[in-house]
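Comments concern the structure below.
Apart from one protein chain that is not included, each protein chain of the complex appears where it belongs.
Moving on, here comes chain A:
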Amino acid sequence: MAFLLEGFQTALQLHNLFFAFLGVVIGTAVGVLPGIGPMSGVALLIPVTASMTSGLNPAQAATSSIILLAGVYYGAMYGGSTTSILLNTPGESSSVVTALDGYQMAKQGRAGSALAIAAIGSFAAGIVSLIALVLLAEPLSNVALKFGPAEYFSLMILGLAAVSGLAGNSMTKAWMMTVFGLLLSTIGLDSVSGVARFTYNISFLYGGLEFLTVAVGLFALGEVFKAILHNEQNNDGIAKIGRIIPSREELKESTGPIARGSLLGFLVGILPGAGATLASFFSYMLEKKISKHPEKFGKGAIAGVAAPESANNAASGGAMIPLLTLGIPGSGTTAILMGALMMYNVQPGPLLFDEHPDVAWGLIASMFIGNIMLLILNMPLVKIFAKIIETPTKYLLPLIIAISIFGVYAVQVTTFDIFLLLGFGVLGYLLAANDFPLAPLVLGLVLGPMIENNMRRALTTSNGDFFVFIEKPISFVLLIAAILWIVVPFIMKLKGKSVIVNEDM
């Protein structure tokens, strides 16, 4: 508790408040803009924050930029709902369900209440998941501290299995992406022995492929190229917003769904690989099942907006738990956040709370503040954000390319990385357009060095005996769980049951 108070002290510093505010505003804008989801938004902003915080000392810079980036993350989660409701075009996949009832409400002239309920639900869910985060962080990281290299290796394998098992339509493709990401991570100097691998005497490659370049290329540029090639434009009219304050009746109707959505979303969020999209689907289905008027769903039921919006925000809070306590990102966006932390030499994981308590608790406290800001900002400003939707793609697309190039150049200061960025942009478009999920690739790239080091450390202590991973009980259990995660959906598919998959996280 004392730590949390200290965290609030960090988060309430003037510049951190400013960063949280900036993150939330940019995040909402990112979520509202069609085509840029939370993942590309966060990736795009890493270099920008890196240059903004360059005047601070390293620890403060890390805290401030992670505060900003986390703000972008949950801001985007919220912003995505605005387009779903007003335009029937979800800004990102986790608000697909919101469009079902939200757009119907907008058509009936209740867009204002729908947006307000989405904001209130997101806020409540954010607070619930943060309280749970505070309660669970210490005990979980204490457990994780007892892990040795073998256990860590298996835990990360479990993380990869979970994400690959649920991403995309083809598990083969998802696994290919994971392995490809892991392979890319081996390029550069080997951290254990210092031997150069796959560098072919190209000096730029000795440091390995920069995570930032790959992520911005795959997500941000990939999306832009797709928009250019498919000539995506939004010409539909926007629904009128009308009265913003929801009626007392509507509030009463949505209390239950918000509470259930928050809890469910949080639980789903902790599971690696599941993420916000699944959480919003599950909570919508749950509400429909227990509702006294299931026929109302799809025709503008307020519960159909409240529940999934709360769930996807709670899930993004829940996803921070494995990231902060175990050092294992459970989704594409958290993988990018982790990459950002590692750029500042802050290693997420059980030691984070001991080594950098200011970063960990500052982030948690700032998420409380950020959520409050979101609520205050969005109620009156929702009309202004709705205007952002009208930004013509004509200016948006080239600007995103220019920001990506600036960002990568500002951090790396080589033109080599710009070429790499453009290359990964094309690759990102081609792969995503053909059902090869990108999240596992990024996850593999981030986790690769850690998996390899732990594997080699475990094997060194066992003199090269691979059975060490099975002999340690915890490691064995984790590996079994990983195998189950792969096998169970496979069997369900064989039985003809459709498995819900995450299109993008």
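The working rule: contacts are C-beta pairs under 8 Å (C-beta built on N, C-alpha and C of every residue); 3 or more make two chains touch, one makes a residue touch a chain; residues count from 1.
One rule holds for everything that comes next: contacts and distances are computed from a predicted model.
A single chain of the complex does not appear, and UniProt lists its protein name as "Tripartite tricarboxylate transporter TctB family protein", one of "NAD(P)H-flavin reductase", "OsmC family protein", "Sulfur relay protein TusB" or "Tripartite tricarboxylate transporter TctB family protein". Of the candidate positions A:44, A:163 or A:182, contact with the hidden chain is made by A:182.
One of A:385, A:436 or A:469 touches the chain omitted from the figure, and that residue is A:436.
For the chain left out of this panel, the touching residue among A:52, A:259 or A:388 is A:52. The missing chain lies against chain A, touching residues 51-52, 54-55, 169-170, 172-173, 175-176, 179-180, 182-183, 186, 190, 192-193, 195, 197-198, 225, 228-231, 392-395, 397-399, 401-402, 405-406, 409-410, 413, 415, 418-419, 422, 426, 430-431, 434-436, 452, 455-456, 459-460, 463-464.
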